[in-house]
Structures are given as structure tokens and as C-alpha cells.
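The following block contains the structure, expressed as C-alpha cells.
One protein chain is absent from this view; the other protein chains keep their places.
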Amino acid sequence: MLFLQLLANGLQVGAIYALTAAGFSLIFGSTKIFHFAHGATFAIAAYLFHFALAGLGLHWTFAVAVAALSAVVFGVLLDRLMYAPIQRHEGSFFTVFVASFGIGIVVQNLLGSVFGRGFMSVSTPLSNSIEVMPGLYLSPLNGLAVVVAIVCFVALHFFMTHTFIGKGLRALSENPELVRTFGLSPRRLSTYAFALGSLLVVPGAIFTAAGTGINPAVGHHVMLISLAATIVGGIGSLRGAACAGLLIGVAENLAMWKLGTQWSEAITFAILFFFIIFKPSGFFGRATVS
Amino acid sequence: MTAYILNLLVLISVYAILATTLNFIIGYAGIFSLAHAVFFGIGGYTAALVAMNVSPEFFVAVPAAMAAAAVTSLLLALPALRVRGEYFVAASLGLQVLAVTLFSEWKSFTGGIGGVIGIPAVELFGFPVYKPWQFLVMALICLAIIIAITRTLVHTSFGRSLKAIRDSESAALASGKNITVIKTFSVVLSSALAAVAGALYAFYMSFINVESFMLDTSVMVMAMVIIGGTATIVGPLLGAALLMLMPSALTYLTFLPQTEIGSIQQIVYGLAMVLLMIFRPGGIVSSHPGGGK
Amino acid sequence: MLRKTLSAIAFAAGLVSAASIQADDIEIGAVFPLSGPNATYGDIFMSGADLAARHINEDEMLSGNLNILYEDSQALPQQGVVAMNKLINVEGVPYVLSAFTGVSKAISTLAQRSETVAVNGGGVGPDLAELGEYFWNVIPLANNEVGALARYAVEDLGHKRFTLVYVDDPLGESILGELEKTLPELGAELVESHSIAASAQQFSSVAARVRSDNPDVVYVASYGSQQLQIVKQLRDNGVKAQIASYSAFSVPELQEQAEAQGALFTTQSIDWDSDDPVTKRFVDDYKAEHDKNPTSYIANYYNAVRVFGLLAQALEEQDKELTGANLLAQRKATETFELVGGEVSFQENGTLQAPIQVLEVDGSGSGKVVSVKAAE
Partner (left out) sequence: MSAEPVTARETANPAPGSGFTGSTDDQEVLLEINSLSKNFGGLQAISDVSLNLRAGIITTLVGPNGAGKTTLFNMITGHIQPSQGDVRWQGESLIGKAPWRIARKGIARTFQDLRLFTHMTVEENILTMMEPGSWLWQPGGKSRKARRYSKVSQIMDRTGLTAKRHTRALDLAYAERKFLSLARIMATDSRLWLLDEPASGLDPNSYNLFLQLLREEVKEGITVCIIEHNLDIVVNISDRIAFLDQGRLLADGEPETILNDPALAAIYFGER
């Protein structure tokens, strides 16, 4: 029974990881920008959701809108104001990474100064568990997270395969030159990638705010997981990132069967290590040629 | 006040050693490691263990620390260096997180979060070195030796091979360079020298715990290298000095609210990273302005 | 450009520090978490210490104005060492207030070497009693607290099965050790213990395991914002057992938390309604200033500063210098101190002895006393 419970917990956590990782993977895959500040986007969305709901007393639909808007605006602003200038002068992979890391630090501390450094969580009756069968407790939030994740992935899949921008983004990850010859601007597509990728953190941010609570460093953990999931899933593969996010969430929780929570990050990175060494192309990654 | 300045200078020297050794692999070999603090930590813990159980002699504890870091880095570098750039960054990040977990959990070696307390003062040929200025001289000598080693290496054929690998791995391969061996050697050397910093740190603080060897430290050392200027000798030194002085300088600004100082410090440091990357990616001491890796 | 700005800052810093030291001030230091996730404790500790300094200055107990210099430890040992170094070497204070078990352990070596008194009023790890004679505790340590709670839960409430959720640091380990020792003596058992990382925030799996342990009492040994999450997620995930903890539960956030209502915790026993003048003045002035009841943490740091005031006053009367060594000698020479909560004395190892009370979280902000256990 404990196993089922841990599996259920793992699925919920995994669904959140999967969404966030898909966002990172989308951005990294199509723009080659190592967007470490993705975690900052997550934190901003979570805090503004909390602020809109608890601070301003808005209806939850508005709060969700505030969170989504803030995530997208932040992502796009970073792309325009930070990454674009860096890339203009031979922005190497690492230059971008350092700048992104810097922004992550700034955001974390600004949030701490503005909203306080302690944990905050939205109190909602949805987080109260119900005993669905003896020994198995599920909260409405558990189910909601999984359902929302599935809906998001279906929508994302449709977007990537059926819309002009989605196709452009996929093409961008394959061959930027090709995109240019088709009359699409990689710069503009990059903005779309950031908007979409940032939007994908919103459900995770909201569920985290309502479930386990948030603190200014929440983005950091999420970022590490997203990074691991992106590589485990295969760089540039949304499907891979999603599966890997789910895998990591489940593995983290199942490991609790025998180990303390202090091992959970270690487990994630042990998985990452395993993949890097034995299968660097990830689950669904294309063969990488140097 | 002198004691305080000496204290800062010692810490700057220790971090300058870390920055110099990290610059050796980032700046010259193009290996971006986010796990430098791991070897700093291994050096620190090993030196502490040796000093407490065997001998606090500098020439016993420091070589032991270097050997421990060298062996560990060899074991880790061999598999990890087989993969390409982005993956190595991720692998090193993973290594850092794993190491922090191990440092916290392997309590017989590291004391966990509680750390190792009561590390004895280091001895040079039997004479204990504990006065701050003595310690500073010792740290500066270590720093000078390490700078000399890396500087010399960079100007040999080995250094050229490193730079060639950094600039184009495939072309270096096509010119007959065994890049795995060269990269591994540079990582092992850099880790062993970083362990010197760890040993000095442990002796100086006489207390170490896992919090000094977390990802934040790796990032800070990386920031020192990047902000100061990669592939230069002066850059990492300047970076170390700036980043170590900044928090201390900020605590003197009494008009800043006490409770916000920690945050302000972090914000300044994050912003500096962002602005430098946008306007001067080569760092403050850039050998070739405008360009830079 | 950055280089210029920073050097300008460094220069300005020199000027400011030179100006801020006034001749007649008597200064003591404090190493508190002022930023980071445990900053809320820093605020609480400061309010107690500041109130004591205000009273000392109003009474003109000392020749100069008593001033407390606060440094940020972020509740991290390394930051604590840096801050302690600054207080000792730059400011030259003889007496430093400390908090948190990890930080206290880290700075104790420095305190001993430089003969500076460090006084803890927040950390409760039992090994804090053995950090040398320059390290004092004005707080009863966790062994007393855990013992009192265990006795109440077993003897008065009849609970038998305990599960521990503890943060994996010196404090958590010492509580684990205490429970393992105390419970069997009382005829109860520690069914299971779950360690968690200091930075963990997701406890649904821990809750699942706690539930499957089926305990009567879940003892939560954590602090700061983490303990709020643990309590919330235990309750969210269907753990119905009695929750218990130590003095870390006396922070307002937890006292007001819905999920925490009914939880038991322990603190040093202080009779807030006492007619003792020191206690009464402390309680009245604190209420006047903050419009709420004080907690034991506030009283502890008030006492820590007050101990300095009393010792320094005695030293000044004897025309002795205010050094750490003299403060230590004076403390040993003083039998009892009039502090908040009554007359108390230090044990030989520098730790204060006080009775422990068991409280229940009832939403009043300070908890309802359900039992008082004498110190063992």
C-alpha cells in the first residue's frame, strides 16, 4: 500500500516536473540558450499567483492569469533584453549560461526581499487528502495536477505539429539556416519559444504554491530537475523531457521507501549521471555527432 | 582592524587559488566545471582528517589532500570527459549535487551539517602556523606557487594543446592530440591544486562543514573567473578579490537595512554577472576586448 | 566601470565605519540569521535583545550606552564564523549573542581562542553544553525539553508509539539520540525515525511513511519555515496522530497555522503573570511595544543581554575591564541572576537550568500551558 501511495505521490510530482522540463527543453532545443533562469520564471509565477490570490484577494482564475502573464512577460523580456544582446557578439554557450545564472540569483533575492523569505503556501481545501482505499490517500490536487499536465501536453503536441509557429520552432531546433531560408526570423521564433516555454511552468508553479509551498529558492530545485530531465530525455525532445520528468518524480518518491528525503536530489542526479555516461543522447535524442 | 583585514586577505588568497585553478580548466582547456567546490571540499575534509588523526604537518596534510582530490577527480573525469561540452556542465552539476549529499550523509568523514570542529593549527616543520599574518604569508606563497605552475604549463606545448582543444576539439583530434588524456590530466591537476585551497581553508577556519562546499561556492568561484577574465593570470585574482570584498564592503554601508544586506549582496553579484556577460564577456581583465570565450 | 564603483564603495565603507564608533558606547555583538529562510528567528531574537538593551540604558546600569552590533549568520555555520571574526577582530566585543546549534558549534572555537563569551539563547542541541567555558547557554537544552515532553505524552496522555521526523543536522540528531534514550525508560518506543534534508520542502512521501508507522505521536524536530510545511503536509496527507515538538514551535507563524492547532511543544517555563519586577517589566513593555505576548525565545535573549548588563555592572563597580575573561570570572562568582522568569543560576558547564513547560498550540499566539515539569 505504501508503494501505491508513493507511486501516486511520484506521479503528481512527476507531472509537475515534466511540464517544467518540457518548457526548458523547448527553449534549449530550439534556441540553444541554456536558460538557467527558467527556475526564476517558475518562482515568479508562483509568487505572483500567491500574491494575486492571497494578497489582492482575486478570484483564482484571475490569479492564474496573473501568473501566466508574468511568466510569459518575464521569459520574453529576458530573451529580448539579455540573451539577444549577448548572442549578438558570439555568445558562447557559457556566456549565456553565466548571465542566466546571474538573473536567477537576482530574482531569488528580489522575491525574498519583497515577499519575505519564509515558506508560503496557498491554503486550499483541495490539498486535503481523502482515503480512497485503505492506506491510500489522494488529494484533489493530486488528480488535478496529473489531469492538467496531460491536457497541457496534448495542447502542446497539437501546437507543435499543427501550427505555423510550432512547425517553425521544430525546424529551428533542426536547422536555423533552413528557417531563415523559409523567411522566418530565428530571433522572432526565439521569442515564441520563450513565451511558450515560460508558459509551461505556470501549472507547476501554481500546484507547488497550493501544495508543498514556495520559498524564493523554489526555482533552483525545479531548475536542477528540469536540466536533468532535459538531458535524460534527450536534448531537444519534448516527449523525452516529459517522460524523464515523470521518471524522476516517480523515482524520487519511490526511493523514499528506503531512503530519507535528503537523498532525493542525489537520486535525480544519479539517474542523470547514468544517462550521460551510458546514453548521452537520452531516451529519444537524436544521435549526436560532434 | 588589521586582524580583520588579514582575515579577508587570507580568504581572498584561498579563493584566488580556487579561481586560478578553475581558470586553468575553464580558460585554457575549455572545460566548464560546476563542481570545483567538490574538490575544494575533499581537500578540506582530507586535510582536517589527516591533521586530527595523523599529523598537522603541512607537508603531510596538504599532499594527502591533493592526492585524495586527484584520485577522486580521476575517477570522475574519465567517464564524464567522454561527453561533449553541455553534457559536461550538466555532469559536473550532477556531481556537485551528489557530492553535497555525500558530504552531508557521510558523517564519519565529514561530520554532516555539523561539520568538523577543532581542526588543529597547521605546522610547518613542527612550528604551528596560526597567527593571521603567518597564515597569510603561507597562503600567499601557495598562491604564488600555483600561479607559477599554471602559468608555466600554459606556455609549454601542453598549454598549446589545451588551448587547441578548447578552440576546436575535432581539429585537435585531427592533429593527433590524445584529448582524453590531456583533458583528464588538466582536470586532475586543477582538482589537486584546488585541494590545496581546501586544506588551507580548513586549517584557517579550524571548522568546516558541507555548507562551504555547495553549488553556491562552485558558482561563486566560476563567477570570480568569469568576472575577472578567463584565460588571464590577473583576472581570477581580481575576481576573487572583488567578490570577497564586496560582502564585507556592503556590511559597512550602515544605511542599508541589516536584514536586507544578504540579499543586496547577492543581487549585486547576480547583476554583475549579467551586465558583464552583456557588455564585456571576456571579463574585466580581457586579453582581447570585445572577443572572449 | 564596475571596478570604480566597487572601490568607491570600499572607500565609503571605511569612512562610515570610522564614524560609527563613539567613545562611550559599550558594545556587544550578536550573530543572528538576518536573511535567508530563518530570518524570522533573527527578528524575534532581536526584539528581545533590543528590549533588554533599552532597559539597561534607561536604568543607566552601565557607564556608557549599551549598543548591540548585529551580524548576519543566515543560520549557516560558515557565515557565522565570518561574522564572529568580524565582531571579535574589528569591533573587539567581549560578549556575543549566538543562535542556532550549527552556528553556535562553529563559532565556539573562535570564542574560546579569543576569550570572547558567546551566549546561546536559541539553539537547543545538547552538545551545546560542552563547547568550552566561554560558551554559555541561557536556554535549557533539548535533552530537558525532549524528556519533559516524553514524560507528559507517556505518563499523562498514555501514548506509546512515537515516530520522529527530524532534520538531518546536529540538532535533529541530538533529538533522535534523546528520544532513543528516554522513551524505553518510560516504557514507550520510537517506532521509526525519518530524516529530512534541511532544504527539503516536499513531505508527502514522508507523511505516507509516517502513516504506515501508525504512531500515537509524531515528533517533529525541525525549525523555521520547514516545520510549517511538515505539519501542513502531515495533516494534508491523513496523519492524524498527535504532533509534538520542542521550543522551535513557539514562533508566531506556527502558532497561527490551522494545521498545527492541538500540537504539543515545550519551552522553558516562564510564568508571564508573575509579580517578579523583572518579568513584569519585560512582559508589560514588550506588550506595549509589539502588542502581543512575548515568547520564551524573546525572554531568552532578553536574559542573555541582561546577564551581560549585570556582569558588566559588577565589573565596573570593581573597576575591572570588560573583557571576556573577566566576564567569565564574574559569572562564576555570581550565584544567582535576577532574570525574566525569576531567579536562576548557571550550572558548572555554563548552561542555565530551568523548569520546562509543555504547551498546546491553541491559536492564542503563545500556546496554552498544559503541564510543567521540573528540570532533571
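First chain written, first letter: the chains are A, B and C, and each begins at residue 1.
Here is the rule we use: a residue touches a chain if its C-beta (ideal position, glycine included) is under 8 Å from a C-beta of that chain, and two chains touch if they have at least 3 such contacts.
A quick note: this is a predicted structure, and the numbers were derived from the prediction, not measured.
Taking the complete complex into account, residues 153, 156-158, 160-161, 163-164, 166-168, 170-179, 231, 288, 291, 293 of chain B touch the chain not shown.
Simple rule for what comes next: only the chains that are shown with their structure count from here on.
Taking the mean of C-alpha positions as each chain's centre, the chain lying farthest from the centre of chain B is C.
Here the CA centre of chain A is 31 Å from the CA centre of chain B. A straight line joining the Cα centres of chain A and chain C is 38 Å long. Computed from the mean C-alpha positions, the centre of chain B lies at a distance of 35 Å from the centre of chain C.
Among the residues of chain C, those touching two or more other chains are numbered 35-36, 39, 168, 197. Within chain B, residues 104-105, 260, 262-263, 272 each touch two or more of the remaining chains. The residues of chain A lying in touch with chain B in their complex are 34, 82, 85-86, 89-99, 101-106, 108-110, 112-113, 224, 227-228, 231, 235, 262-263, 265-266, 268-270, 272-273, 276-277, 280, 288, 290. Residues of chain A touching chain C in their complex: 1-2, 5-6, 9, 12-13, 112, 117-119, 121, 123, 127-129, 131, 135, 137, 139, 212-213, 215, 217-218, 221, 253, 256-257, 260-262, 264-265. Chain C contributes residues 35-37, 39-40, 168, 194-197, 199-206, 208-209, 211-212, 224-226, 228-229, 232-233, 236-238, 253, 258 to its touches with chain A in the complex.
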